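One protein chain omitted, others in place.
Letters A, B and C mark the chains as written, and numbering starts fresh at 1 in each.
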Amino acid sequence: MPFLIDCPNCGRRSPYEFKFGGECKRAPDPGADVKAWCDYLYLYENMSGVQDEWWYHTMGCRSWLKIRRNTVTHEIIEE
Amino acid sequence: MPTSQPVLRYKQPEKRYDVIVIGAGLHGLAAAYNLARYHRVGRIAVLERRYIGFGGSGRNTEMIRANKRAHETLPFYKESLEMWDGLSAELEWNLMVQKKGLIALAHSDGELAVMRMLSDSQRRAGIKIDMLGPEEVKKMVPSLDVSDKPALPVAGAQFHPEGGTVHHDAALWGYAKAASRCGVDICAGVEVTGFYVEGGKVNGVRTNVGNIAAGKVHVAVGGYSSEIARMLGVKYPVVTIPMQVMTTEVMAPFLDYYVASPRLHWYTQQTLKGDLILGGQLDPWQSWNSSTTWQECSERVAFILEYFPDLAHARVVRSWSGLCDCTGDSAPVMGPSGIDGLSLDIAWGYYGFKSTPACGKYAAEYIATGKVPEKIRHFGLDRFYNRQRVREIII
Amino acid sequence: MAGRLPGCATQVLDRARPVRIYFQGRQVDAFEGDSVASALLASGIDTFSRSFKYHRRRAPSCLSGQCSRCTMSVDGRMHVKTCQTSVREGMSVEPHGSVEFDPKSLADTFSWALPTGFYYKYFYKPQWFWKRVKEVFRAMPGNMATVRPLAGKSRIDAVNLSPEMLVVGGGLAGIEAAITAAQAGVRVVLAEADGWLGGFDAFQGEAGHRRAQDSIRRLREHGNVRVLTSTWVSAIYPDGLAICVQSCGGEGPEGVLERVFHVRAGTTVIATGATSVPPLFENNDRPGIILPEAAQRLVHLWGIRPGTRILLAGGDDYLARVGLELIDKGIGLAGLADYRESGPDEALRARLSEHGVRIWSGYKVTGSHGRTRVEGATLAALGGSDVQTVACDTIVASSGRYPRHKLLGQAGARMAYDSGLNFYLPEDVPRAYHAAGRLLGLEDPEAIMAQGRVAAVRALEGLGIDVGTMGQEARQALERPSPLRAVSAQPLSTEAGKKAKTFVCYCHDVTEKNVEQAVEEGFSDIETCKRYTTATQGACQGGMCEANFTHVLARKRPELGSRTLPTTRPPVASISLGAMAAGHHDNPQLSPLHHVQLEHGGRPMRLGSWIRMNHFGDELAESLAVHQAAGICDVSMLGKFRVFGPDAKKLLNRVMTREVGNLAGNKILYSSSCNEEGILLDDGVVLKMGEDDYFVTTLAGRAPVTEEWFARWCREEDWQVHVVNLTETRAGMNVAGPKSREILSKLTDADLSNEAFPFLTWARVKMAGVDVIAMRMGFVGELSYELLCPSSQAGFLWKRILEAGKPLGLVPFGIECLNICRLEKGHAIPGLDTDGFTNLFESSFGWMLNRTKTETVGKPMLELFSDRPLKEQLIAFSMDGKSPVLDGCLVVKGPRQLGRVTSIRYSPLLDKTIGLALVEPDEDWREGGKVRLWLGEGREVEAAFAKPPFYDPSGGRMKA
Partner (left out) sequence: MMTHARAIALPGWAGKPVETQLEGWPVVERFEPPEGDCAVGLTDLSHRPKAIVQGAGAQRLGLARPGQAVWNGQSLAGCLKPGHAVVLDLTGPLEMKPADSSWTDMTDGWVLLGLWGPLSLDVVQGLVTVDVEPRERGGALFFATSCHGVPVQLFNLRAQKPGFVISCARSHGQNLFEACIRAGRQSGLKVTGLKAYSDWLCGPAA
């Protein structure tokens, strides 16, 4: 299947209409320690497989979307 | 004349080694070769899940250079660049080193300012660098358009005379051949699937062909480092992103230098064979898929044609991509992993190729001595926790 | 040798319309419909190119755009496939380099000294020797085109298409697929590489011609099929984009040479056909050795005699049929060597014998002879020892068939070798892609057509389109007997040619022996072997050699079992850089004040995507005018936003480092923003326009990122907040200088006095009848008004202000002057004076962090590191008079490199050079300290550390 992103607002679009926003991460509490914050900021699961990630539809509806994608095959997994 | 002597010798792995290197790319082979040749560490194996040079080592643009930014790491890149010179003789294999010179273009006063800053840093590190005006660039590259026709005209350039190319496959096979000769076992088709870690110390790996005990394990898997991290239950500061490259049909020699535009993310050079290698931009998203993509290639070509309009009818015959494991500060991770006996040589992004000789040398030194060599001191994982990130990025 | 068949009418040739082209300056007569290659062949030209390594004579062998042995320079364009290029009156054709006499062909004689990978094995020392040798290498390759300045105009267009279905290949299968889809009412694009439709059947003599014409006629009945001929689908990318390059000839003064279709189809039918595999025998590269399809093309398309005494060789009845077609045209045959013991089909054999054609059953060709082209062939009995020599001027030979699979491979399919069929068949074809026709090994035209319909039906069903009874009918048709026919086993050599060269890869002159040697040296994996020998890596990219290369590898390493093909990578057919770039356009952004500023002498420059005015002739004079009278500057590219809704305050408090909540009335809040690491991103102002309704500005050029940034910080919240990017709605002008109030007062009734309109407040005023939001700001250090007016009225207002101000000394100024003035005040610009590592505290913006607010992005990291020493800091310095120091200069202290100058300018007002530097903390950064600037080996200049502002420290002038 071609690598297209199904934008809930705009329909299936070329990924080049989007800006890739990285894997979904959870920020630590504001009061967490240096290790927790640096782990969060600088380390990545960098999944070779399915991961949840953010995409911003720059050329379309200008919304951030959460997409589940297989980073090896580019398959988008519908929830 | 030479007869058909085996150059690549694959072995079946034994049950235990003193050092296991994961990944038969350039860095893994170079580390193994240096260990075997210059350090007494016992039996060494290089485990490779595919074939020699499957990853980034076989999918790059062969560029060697030392014109990086961070003054604390410039000596490392300088040494690596110098090491290429003697390597053909040492490995008894012609790596086709061509220090043809690298011209990096600037397109505005602002870029020139950055370039001057870089050049001065590099000069202070003992690297030969010149700043060129548009007219000087034109003399060196007559086919380059330095007029105000391009949307971003050439405002000047940096010339790095020692920059150039090395044949990547030649380097791979040269290191592989030399490592084999020094007694290193190169085992292809052996996939590491896990690690044995006890009491914070690594003592072996699990593979598809059985367990292998090891005193030390060195990770040199290029773009695949996060897969190793998952086996170890950790994360690395790495995102894997493909980079696209293209090559054209052969043309009579017309381009003597490597020409690049850091601003527009393109570079091009003409190989000995006469084809052009074009490329220079990472894909805009994380991906482990090494299919070629159109957008980046097409955009690179569009920019290149702005400056080389006569190439409009040159023809691209092939494009490919390699996976780059990129850190946020564009510097690698080398040295301790936090696990005893397990050392890292990862996160080289798209500058792993040029760093091979020094990486091999210092990785081997670290593995053999357990002490982090001064020249790779800044590449540790700890830098992410104490605001010591390498200032490699230019903005 | 070759020549036109007398009176032979063909489908593509128009003998009534002669065309003259020029080959190496010599006139060649051709006809409308000829390709350049056919015209040259018809005129008896045998050698088209010289080979890459050995400089052997080469001529086209496929005539279908695959072998790339016919490439030449046409009208100055390099590497043009002459077999795919139509002749045009006056066309000039040049081979790449000298083809008739080539001294470098000595390499062929000395090839014994050049074993596989010789360039790795020799010359590794001494270094100087390699340096010389490589220059020789550079000059050696054959078929090297010369890059020449391009004369004349020729355009390459880009067009987007988004049909429901793309059909690749205009043969019977592709046409049927297109008709089927058209009947279902969907929009179809059909791309065919040749200049005509019909595919394989277009050159199968009368019967084939009738079949093709019938299909084409039925296709033409459908208006919703867009047919693109002369169009190579050069690649399919992971995002489903198919790049289709149409060659358009480039006629007319501004003619279109190529048109690139970027096709995004809902579904794709790939019917790219199959091609004969070139035979393996010694000297199998001589001019005159062609594939059977090429012979048919010559005869049926262009009425050209491939030779006068033709030897057919292979193991397939196809060759016998081609033989009969040749006889039918009165062309002499030297015989048919069929490596099957049984020989050709009984009926075919009888008909050949009738014409006295000699048939060697159980024989294969083992070598060719000749000087400039084939003069004879050696035949050998497969099982026995009999060897014969046959005189012939052409060898039409094939060793089986091979699918044109590259597009399928790019789409993600895997090709698996079927030893029963001796053919590669696709497996795991991804959804949305469907294969059809001869690509699947089909031979029977009925089966091919039925299968094309089935592929279309499946494709339509995949799109969720109801095809009614069509699906059923198509499938039934396919169930007729013998849809799939095995291709005969290949007449493969069992060992490498011993004496002369047997070429596997023609582009790079890689022989069977080279491949075997590589395997012996350990390069046994297909990818490594490919790289070591360079086989399949030439211009044809495996199109002519993959089959034989994988065969030789498999023969050498039978233990590997299955045959794999090298990875398929784009493009399928080489694509010009121009075609690749087509569709890319520089999109500079123009300010609403762009044209009016040009009228006033503005000097434009590109900054990011915007074009701004650097200065208006003399930035020093401009800066003095700003201080002494007044100036006006375009600041339209500042990002401007409306942020409103009940939760607007929450969002702003998150992204801004200062507290937005207490902003009241007509006050301006100046704030900055950081990323999560605490790195300074941006600065701007916030105005409160109404309840829960704010107006926010950001740095010039940052509007798109800011919009995304705002959205990012509420993407996981259920907040009611709306953001509108107003950047382009309102133009911005900064009117600055002691006389600015007086000037602007002429244009408005509003009270602009300091009492009514003090520093850091804003007001809505009507100025020259235009609605303006006016802000009292102090970036340049003088009394100044930032005016935001509707973009379309900006030019009008600018002119009115200039008219009003001219008598008082008002001048327009550019960003150079802006830089001088802001440095006089010591103002830093985020991203210019700071970089991606500079946190808020390290910049000069640290005071903007509201320490009580917890939600600010970046605050946790700033707090965590707040008690540790700074990594760097932004300092100011000055020097008397004009200094040669430029932006980017290093700040040093002995051997230490402390940082760099981020901005430095000469201020004519102060007669000082002043600057900002981003440096490591040092004890010298104190009153009286020295800043050492490195000018090169042994040369440094000293500047005095200073605490800004350098001008009007009390700020009295801007607050006046």
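The rule is simple: contacts are C-beta pairs under 8 Å (C-beta built on N, C-alpha and C of every residue); 3 or more make two chains touch, one makes a residue touch a chain.
What you see is a predicted model, and the numbers here were worked out from it, not measured in a lab.
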Where the missing chain makes contact, among the chains that are shown: A, C
Contact with the hidden chain (one of C:G376, C:G462 or C:P790): C:P790
Hidden partner chain, touching residue among C:H79, C:R138 or C:H262: C:H262
Residue of C:Q24, C:T729 or C:S745 touching the missing chain in the full complex: C:T729
Per the touch definition above, residue among C:Q27, C:S92, C:Q127 or C:S162 touching the missing chain: C:S162
For chain C, the residues touching the chain missing from this view: 157, 159-162, 164, 185-186, 262, 264, 266, 465, 583-585, 587-592, 595-596, 610, 637, 642, 644-645, 690, 693, 720, 722, 724-730, 769-770, 790-796
Interface residues of chain A (partner: the chain not displayed): 8-11, 13-14, 16-17, 58-63
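Keep in mind that, in the parts below, only the chains that are shown with their structure count from here on.
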Pair joined by more contacting C-beta pairs (A-B or B-C): B-C
Chain B-chain C separation of Cα centroids, rounded to whole Å: 23
Residue list for chain C, restricted to those that touch at least two other chains: 238-239, 241, 865
Residues within chain A bordering two or more other chains: 15-16, 19, 34, 74
Footprint of chain C on chain A - complex, ascending: 1-4, 14-16, 19, 21, 27-28, 30-34, 37, 41, 54, 56, 58, 62-64, 74
Parts of chain C lying in touch with chain A, wherever the complex brings them together: 238-241, 264, 430-432, 676-677, 704, 707-708, 711-712, 715, 854, 859-861, 864-865
Contacting residues of chain B [partner chain A, same complex]: 224, 226-227, 229-230, 235-240, 284-289, 295, 325, 328, 384-385
